[in-house]
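FYI, not all chains are in this one, though none of them got moved.
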Amino acid sequence: MPDLDLTLPDGKLYEYLVERPAGVLVIVLIAVAVRWLVKRFIRRVVKKASQGSVPGVLANSKAGELLADLRPGASERRQQRARAIGDLLVSIATLAIITIAAVMVLDKLGFNIAPLLTGAGILGVALGFGAQTLVKDFIAGVFMILEDQYGVGDSIDLGHANGTVEAVGLRVTRMRDVNGTVWYVRNGEVVRVGNQSQNWARTVLDITVAYEADIDEVQRILAEEAHALWEDETYHGVIIEEPEVWGVERFSTDGVVVRVVLKTAPLKQWLVARAMRQRIKVRFDETGIRMP
Amino acid sequence: MPDLDLTLPDGKLYEYLVERPAGVLVIVLIAVAVRWLVKRFIRRVVKKASQGSVPGVLANSKAGELLADLRPGASERRQQRARAIGDLLVSIATLAIITIAAVMVLDKLGFNIAPLLTGAGILGVALGFGAQTLVKDFIAGVFMILEDQYGVGDSIDLGHANGTVEAVGLRVTRMRDVNGTVWYVRNGEVVRVGNQSQNWARTVLDITVAYEADIDEVQRILAEEAHALWEDETYHGVIIEEPEVWGVERFSTDGVVVRVVLKTAPLKQWLVARAMRQRIKVRFDETGIRMP
């Protein structure tokens, strides 16, 4: 009765005891090596990116260097974040490598891995579609942080909301606006970022006076008031350049619009604007210039 | 007549009695092990996320800690939700593992599993496309809950609608606005969340007075009224900082706009605003300052 012979068929032993264990070993070794390589690669790319050298190759970023000087501690904070992002990427890569190696080992041991691959494929597609916005948010967040577009305390405009940054996350940015409302904005939805607190700001005042007013006198008064503020001890370090009167900006339906500008320290533009408006109002009342 | 010999051919017995059962057993064991690993992994990630440590790595979330203090019970509620989300994810993973293991067993028993895989693939694509918005809504909901963007009772602005939160679901958020209308907003459609009830709020009043008015007097009156409210016993704990008059905000077509701000406890900003408006109206009537 050879039919009931349950002993191992010929040649199986060599396969079971030599070929398969060896194959598994090699797979494990390669996986370890690849992980080491990938880790080093990610670390280097992220480090470079956090030092601004990747985009720097293509942009003559003198302004960027200046920026670094003006925000103390920004550099360290940036590198810290870059390291955290690098760790996250390494974790993801490790997970991927372990999974692939495990599947290859399964295959080496003689299992049909088609169901696993199909399952993974469906997962990939589902992830691709459903989590599209999630991935988009994360990628946008990673680049915002690496490019240091804004930091905690900056006053920014993200289009959907604006205010003072409270937290820069990978998926969302948290801000608080002037009314105390806390805004959570998904990073991937941000098309453009306006940062009002980098290096310097400028107070641009468009003052409308009636058509009857003497334009030369108006300009003289504006220049005097701006200069007085610039000389004022209180605004030392706040207004950082001699103010300028640029002239007639526009003929509006209400009157003639004259522009006066003052370069200020960041986040001081609104303070200076209010001080100027008060002075202008008082002076115009004195000299009888009418605002329509 | 060897043609009608219906006995089992050679070698089949070994395959039927040893190889296949062994394979099935190994598949089942591996499936159990993988499920245990995945479960532990999900639990740990969700737990970390619910403690805010995942986004916390990248954001200097001092404000976040402060927040935890101000909303008693928020922490427990958050962990409870996180656990519920974790259970859901584990269920999904278990279902996936069982399905894949079942298909591998079928294959081990000698069935062609291509139709099954194709069917699953089509299902995956159909799910990817058709249920795209559904998955998007759920993912957005999971993150909203994990990041604790708002809780029941908060007054929020989701862009599509705003009001007081009645229920935070995985797919939709339910709110009730001031008219009593109940709003169901799909989480995936929310680009930014504005929460008006976190830690503090600020009443920002832009008061327009005619161009003829004496700006200094207007500012003095506003400061006095704001201070009186701040001293008022009724508003103790409601106004949480000495109010400030910020000055001339804008020259509008109607007159000069002066801004006065009062920092308040959350959800008290509207109450304070109404009290201030009433006082200002009365005082302006007395002093003859005209609002245009």
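Couple of notes before you dig in:
The first chain written gets the first letter, and so on, giving A and B; residue counts start at 1 in each chain.
Definition applied: a residue touches a chain if its C-beta (ideal position, glycine included) is under 8 Å from a C-beta of that chain, and two chains touch if they have at least 3 such contacts.
It should be emphasised that the depicted structure is a prediction, and the values quoted were computed from it without experimental measurement.
Assembly remark, whole complex in this entry with 2 chains visible in place, copy number of the identical chain is 7.
The criterion applied here is as follows: only the chains that are shown with their structure count from here on.
Rotating chain A by 50 degrees superposes its CA atoms on those of chain B, with the angle stated to the nearest 5. Here the CA centre of chain A is 21 Å from the CA centre of chain B.
Against chain A, the residues of chain B that register as touching in their complex are 7-8, 10-11, 13-14, 17-18, 23, 26-27, 30, 55, 57-61, 63-64, 96, 99-100, 103-104, 107-108, 113, 116-117, 120-121, 123-125, 127-129, 131-132, 134-136, 139-140, 143, 147, 149, 157, 159, 188, 191-196, 198-204, 211, 215-216, 246-251, 253, 256, 261, 263-264, 266, 269.
Against chain B, the residues of chain A that register as touching in their complex are 2-6, 9, 77, 81, 84-85, 106, 109-112, 114-116, 118-119, 121-123, 125-126, 128-134, 145, 152, 158, 160-161, 166-172, 174, 177-186, 189, 207-208, 254, 274-275, 277-278, 281-282, 291-292.
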